[in-house]
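Note that one protein chain of the assembly has been removed; the remaining protein chains are unaltered in position.
The letters A, B and C name the chains in turn, as written, and every chain counts its residues from 1.
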Amino acid sequence: MGCTCQYAGAAVGGLIVNLDATTARAWIVRVAELIHANEQRLTDLDATIGDGDHGANMQRGVAAAVASLEEQEPEDAGKVLNSTGRELISKTGGASGPLYGTGFRRAGKELGDEVDVQAVARALEAMLRSIEELGGATQEEKTIVDALAPAVAAFQETSGQGGDLHAAASAAAEAAERGAAATIPLQARKGRASYLGERSIGHEDPGAASTALIIRALADVTAP
Amino acid sequence: MGCTCQYAGAAVGGLIVNLDATTARAWIVRVAELIHANEQRLTDLDATIGDGDHGANMQRGVAAAVASLEEQEPEDAGKVLNSTGRELISKTGGASGPLYGTGFRRAGKELGDEVDVQAVARALEAMLRSIEELGGATQEEKTIVDALAPAVAAFQETSGQGGDLHAAASAAAEAAERGAAATIPLQARKGRASYLGERSIGHEDPGAASTALIIRALADVTAP
Amino acid sequence: MKKLINSPDTVITDALRGMSAAHPGLTVDVENRVISRAQRASDKVGLVSGGGSGHEPLHGGYVGHGMLDAAVPGEIYTSPVPDQIIAATKAANADRGVLHIVKNYTGDVLNFQMAAELAEDEGIDVVSVIMNDDVAVEDSTHTAGRRGTGATIVAEKVAGAAAEEGADLETVARIATEVNERSRSFGIALHAGTVPSAGRPGFELADDEVELGVGIHGEPGRERGTFGPARDLVSYALDAIHADLSISDEVLLILNGQGATPLIELYGAFAEASAWLGGHGAAMVRSLVGNYITSLDQAGFSITVTSLTDELRRLWDAPVSTPALRWGV
Partner (left out) sequence: MKKLINSPDTVITDALRGMSAAHPGLTVDVENRVISRAQRASDKVGLVSGGGSGHEPLHGGYVGHGMLDAAVPGEIYTSPVPDQIIAATKAANADRGVLHIVKNYTGDVLNFQMAAELAEDEGIDVVSVIMNDDVAVEDSTHTAGRRGTGATIVAEKVAGAAAEEGADLETVARIATEVNERSRSFGIALHAGTVPSAGRPGFELADDEVELGVGIHGEPGRERGTFGPARDLVSYALDAIHADLSISDEVLLILNGQGATPLIELYGAFAEASAWLGGHGAAMVRSLVGNYITSLDQAGFSITVTSLTDELRRLWDAPVSTPALRWGV
């Protein structure tokens, strides 16, 4: 099975239907590209309501994740995500490192060597749950969760209605972006931004913004 | 003699002919007034080529000297100058404190209970010599000496030609002021300003400026 | 921005190289960013602390006999990563368990938690004590909780002394917890510090403004206040502490500089703090004045008050030999 699975995501008439190892790697590489392109924006968002290191943190983490994937070539998507999670934990620092890192590890564990869109839905849900559990945040506390929770819901809904991986990922990315924008009027109740109290209102949460990039990257690499 | 001397300086037809205790006290009080009025200027001069404390130093010293005179009422001019010197040493700090303090003490010692213009000439010369000895400076090194040396010379010349106390003091004050102004093109070779090397050129020496005030004060209080 | 650095990227590495060269009593793993004792202790509970860099001498300056066994510096103002913490935990481990002293910031807490789990997997007993002494931030479900600041130094010193005496992990953790419960801190900034990679001050204060309740990363506090004499600023800080901790009997007072405030000013502020304590019936029996937990080149101060017990006082007095605190040896 390992072998079929590994190449099952190869384009069928240009269409990527499964999250195989190649696509998973492409996802992480695309995440790195998007983070790199948005590093300054993430830093600026964090400077406004946090400590101004979110761009640098994420950049450090995803660069390490990509470097590690180049060295190791994990054989299935689950292992790709697991390796990514480990690198994010090891290298990111800050609050976001353990949160995203744990999220990717649990997603990878959940995914295992499965590849279809339903499995990806379950993997993303595992990512969300583990981040909620570790960080203790619920929605509307102005965190990663505010982008990830609607993304997961949209992914599930689209895939449940028969949407393919790209359709589900696209819906998730849009939901994540809306979720990130919706953090603007919120008052932070978790993380450094919470120290600001009401002064955190009126600014987008940097972690929600980076979550939107992560989900957008999945939509990008699954595009036909 | 003590008694006659003590009041010998009292105005004769408005003229002060001797440096009695009253006149000596008036001199020091007038020095304090002039220093007070020029404190900022002295500070600014010192800030430019030194460490910006000459105004504060002098102000502290002369205020203490006046306070002490009020308490003690020394019986002759020599003792007034001696007391002033001691207070300047005790309270001024900086290079100027020991220099002026020693200068006034030695002037007081030289003067003793004498009061006439010749004695004052010898006292001022003693002041100059002691300052030169203690500080090791000669003329044109951009110090107190550059104002005091011409002042003493002018005082001696005027009194030697029969000029009275006021005439001699006025000539001395003018010479001191010219001497202070003449420090502007000099390069400092003594004191903090010497660290500036050529950058000390183009600015008046603060110590020379305060010397000019001290001598001017003598001219002021001996005016008819 | 003029800073005495080679480049913003090398600040941590360069500083670690410097620590290594300056302190033969420390082993500094520059690459993995772990500072530990050159002479590994045996048969005692190990103590590990760490957090973002920029707070020097915290924590590396507190590694040595009577205090920490190892410290892990993160990037500037960013928590260290689990790999570092695990390495430090191993370096500190002498088979009696390891205490993690963690300042309450989400990043620090999470990264230490990950590391503790992984260290436990490798058979090392780890207990964590979370420091949260900064009264500037309300401790409610609406925030990440009070921040950990100056009391961390006290916990490291006192728990370190207990470990050196042979106390077990539970006792050492209990003592650190007690320090946390009996300590409160409050900071006021006059000028923001500059993170090298950012290149400009973290916040702007007008000529007549101060940040009341500032955090050690230049986080905002309760409010912007009006600049005033040291006496008033010190009273404000102590009133804030007093509102949350009954100050009486014997106290330890730390008058800490944030990095760019000269010692002559800190001594002046200390005089006011000590007078305030006297006026409130407290006996200041121990104290520190100086730069102990800084925020780069931020100007300002923080005050930490620990209400002492006989045990805490005895442990505070015990010998300590680290780059930044040394007495009795």
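Quick note on the criterion: contacts are C-beta pairs under 8 Å (C-beta built on N, C-alpha and C of every residue); 3 or more make two chains touch, one makes a residue touch a chain.
All values reported here derive from a predicted model rather than from experimental measurement.
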Contacts of the hidden chain among displayed chains: B, C
Sites on subunit B contacted by the missing partner chain, in the whole complex: 47, 51-53, 56-57, 60, 89-99, 101-102, 134-135, 187, 189-192, 194-197, 199
Residue ranges of subunit C at the interface with the undisplayed chain: 2-7, 10-12, 14-22, 53-54, 56-57, 61, 190-191, 193, 205, 207, 210, 227, 229-231, 233, 255, 259-272, 274-275, 284, 287, 289, 291, 294, 296-297, 299-301, 326-329
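By definition in this document, only the chains that are shown with their structure count from here on.
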Chain centre separation (subunit B, subunit C; CA means) in Å: 56
Inter-centroid spacing, subunit C versus subunit A (mean Cα positions, whole Å): 34
